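First comes the structure, then the notes that go with it.
All protein chains but one are shown in place.
Lettered A and B in written order, each chain numbered from 1.
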Amino acid sequence: MSPQSVASNRTRGLITGVALAVLAVVLVPSLPGIGAGLGLRTLTVAVIYSLAAASAGVLYGRLGLVSIMQVGLVAVGGWTTLRLHYATGLPFEVVLLLAALVTAVVGTVVSLPALRLSGLSLAITTLMIAGALEVIVRYTGFPNGGPGFVGRDATGSGSTMPRPSLGQDDQTYFRYVAVVVIVVLVLLWWLLASRPGRAWAAIRQGDAGAMASGINTTAYRVLALAVTSAVTGVAGALLAANSGVLDPVSFKAQQSVLLFATVLIAGAFSLAGAVIGGLFFYWVPQLLNTWGVDGNLVFVILGLGTVQAITTAPHGIAGQLENLSSALRSRTGRRVEES
Amino acid sequence: MNRIGKASSALMAGVAVLALAGCGSAADSDAIPGASGTQSAADLKCGLGNGNKATGAPIKVAAIATESGGVDFSSSPKSAKAYFDCVNDNGGINGRPIQYAIGDDALDPTKTAQLAAGYAADTSVVAMVGDATFVGCQQANSEYKKANLYSITGVGVPQACFQSSNIAPVNAGPRTSALATLQYFERKGEASKFFAAGLKTVGNGDWVSAGINAYAAEKGIELVGNVLSDPAESNWLPLISQIASSKATSLVIADPAPIAASILQAAEQQDAKGEIRWACTASCYDAQFGQQIGSYWNGFIANSELQLVNAADGKDLNQWRAVMAKYAAKGAPRDTFSQAGYLAGKIFVDTLLKISDPSTINRETVSKALVGITGYASDLLCAPWYYGEADEHHANHATRMAQVKDGKWVSLEDCQDVDDPETDNIKAAEQSQGLLKPSA
Partner (left out) sequence: MNLLPFVVAGLVIGSVYALSGVGVLVLYRTTGVLNFAHGAIGGLAAMLAWQFIENGLPASAAIALCVTIGAAVSLVFGVVAGPYLGRIDELRKAVATLGFSLALLGLMLYLWNDKARRLLLPTSLTGFSVGNGEAHARVNLTQLICLTLAIVVVTGAALALRYTAIGTAMRALASDRELAAVLGTSVRLVENAAWAVSGAIAGISGVLVADQTRLEPAFLTFLVIPELAAVVVGRFRSLGMTMVAGLVIGLVQSLVSSQPSITAFSTAVPFVIATVVILAGTRRRTVTIGVVRA
């Protein structure tokens, strides 16, 4: 395939993805069964976590960096959002951007030490960081309008952060979340398709080669960490606004491991995989639970799914779907060009 | 499924079989150790007690409980379910059966909020009964409030579960339980130097420890230690050496049972029991705990938030045992949480039976009836339970004490009201609003 056709294939993928997403945004809240209550709330959180999944996916799929601390960074984003909301009272959209910025700084700084190392050290270090973040949020708790830097009112009369004015009820908040997630994913896509994306791809092939072709590997790695951490911070902000309060129990190191596992099952090499990863992380367990599968056995299923994905289907479900769609295309003879 | 998938499931199946083989003859949890009550057929006359199966339009009721994720509080909704099954076999709610759904929040408050939003959005769900969640009361309450839905919670643990407008727990909670233990030692003249150990958890451990501080300051009790440990702590030596060097006369451990057991094991290895009177909050009042800690800890004390599971006859106690024997799964625990779930169910059924026309039962009428509950007496409780319209609900503030004798729990002291500076308002409201007297 010529480079142009690859690019046009990519663009086509983007357009299809965005179109499908917009369709889902319009249709889902009006569907019976999942358009309200538990179904819709679960989907909202799943869509939010697809951002965290995307950031883990980009790091692993594009740079070969294993980061097992994304849920910890979601907590950082959520904490910052609540803190800034009570401190400044700025509109949610502004708070969200600031939270993304703070998370980008935190995420980059904590993983900086392991940056120049082989993937294994980074994997171990980020798992340890996930553990450390778990301890920290357990100590501070999440702000609920109380006094001091920690901002937590321990008397039990704490308040909750209101949802953004554009997404007050469950239906509109789902649409709000979906729009934000689509925008962030499109931005990520654009980044991956332009110069940074190419530099990252070169780094994945090998440091020596990348350096030989004049790429500042350290700078691009830092950029990747900052971007993906910011994306995760957005997820934290959206999660904080969802119910207005957060609880440290939601952000255990175990959850970070689980998220990484679902990213691998869903496919780390495409952004569609990220969306599927979010669904696997949050929606599928709920679904299995509704069908009567014990919550602990869901862990077993996801764990074994990871082993299977890693060993035999490195491109995950998203990869298999892509193969399927191109197979369908060639069968119906709607190929745009011969290659 | 491909080869590796098959093979790994075969491996897991093998491990499961192995482990299950090990579990096969585990301690029979359906037998209540030392239970002394008598049972009769009359115990199974739940609700109307007419022996007819209820066949009308079902009344939907739900519960949110933490079942997976490392903590299992499902014994509360499980016993509520057993009781509802018994009620449905005995005429239901004036002919209408109760249809009960249990949601597992997997120890994730985000999930609690989702489940709460889900049940709140389904207006055919008339009430929440027998909930038992370790997390997320605050999140759940904001959903219930918006939807005019009320919960008779079986077991509430963190602070928020007791400070919510639409949630009223049947149990007493860890703070009351810790204070009850302190006040027991105070009555016995053993609290001249008191030590409290708990977990550093926001909205839970800190709340308990603040209660101990406030009460000790008020009564001039010398607090020689009020230590909060990290929940992931692996080394209990610092705590044990602090206890030993504090010269405490008595102490309470306000931790979940597995952690309390590991602290006791470390203390036993150091032979650090000393002359201190060791005790634990109600989380340790559990048959397996008593049997696990071993003979070194004979005389170990715990608080119990409801009647002891193996106490002699009591109308509700006997009915709970009978219902569990007939309707619950063989392995379902027979513990305090199970009593709490049963009691939540019974309060709910007795309240609904007062609505004379069952066809008018909907969320609005049920919510009105629940909020109107006053003076509900039961031999499982120490004092009448009530709901009432308030921003905090903490009706159960009188508890019992038990101690371990040869691996089994026996009664140490019967009902005592617990003094907590934080519940002064609640107790004043009980009197001024007549909440302890049954409504007409």
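In this text, contacts are C-beta pairs under 8 Å (C-beta built on N, C-alpha and C of every residue); 3 or more make two chains touch, one makes a residue touch a chain.
For clarity, every value in this text was computed on a predicted model and none was experimentally measured.
Colleague: I'm checking contacts with the chain that's been left out. Which of B:T55, B:N213, B:S241 or B:N362 qualifies?
Modeller: For the chain that is not drawn, the touching residue is B:S241.
Colleague: Check the options A:A21, A:L38, A:A52 or A:V66 and report the residue that touches the missing chain.
Modeller: In the complete complex, the chain left out is touched by residue A:V66.
Colleague: One chain is left out of this view; which of B:Q269, B:N298 or B:N362 touches it in the full complex?
Modeller: B:Q269
Colleague: When the complex is taken as a whole, what residues of chain A touch the one chain not shown?
Modeller: Here the touching residues of chain A are 64, 66, 68, 113-114, 116-121, 123-125, 127-129, 131-132, 135, 139, 206-208, 211, 253-254, 257-258, 260-261, 264, 294, 296-307, 309-312, 314.
Colleague: Footprint of the hidden chain on chain B, which residues?
Modeller: 4, 7-8, 11-12, 14-16, 18-20, 22-27, 68-72, 200, 230, 232-238, 241-242, 256-262, 264-265, 268-271, 284, 286, 288-289, 292-294, 333
Note that only the chains that are shown with their structure count from here on.
Colleague: Averaging only over C-alpha atoms, locate the centres of chain A and chain B and give their separation in whole Å.
Modeller: Spacing between the chain centres: roughly 37 Å.
Colleague: Which residues of chain A touch chain B in the complex?
Modeller: Listed in rising order, the residues are 36-39, 41-42, 45, 131, 135, 138-142, 152, 154, 156-158, 160, 170, 239, 242-250, 285-286, 289, 294-296, 298, 300, 304, 307-308, 311-312.
Colleague: Quick one: in the complex, what on chain B touches chain A?
Modeller: Touch list, chain B to chain A: 2, 4-5, 8-9, 12, 67-69, 103-104, 106-111, 113-115, 117-122, 134-136, 138-139, 142, 159-160, 162-163, 200-203, 206-207, 210, 230-232, 392.
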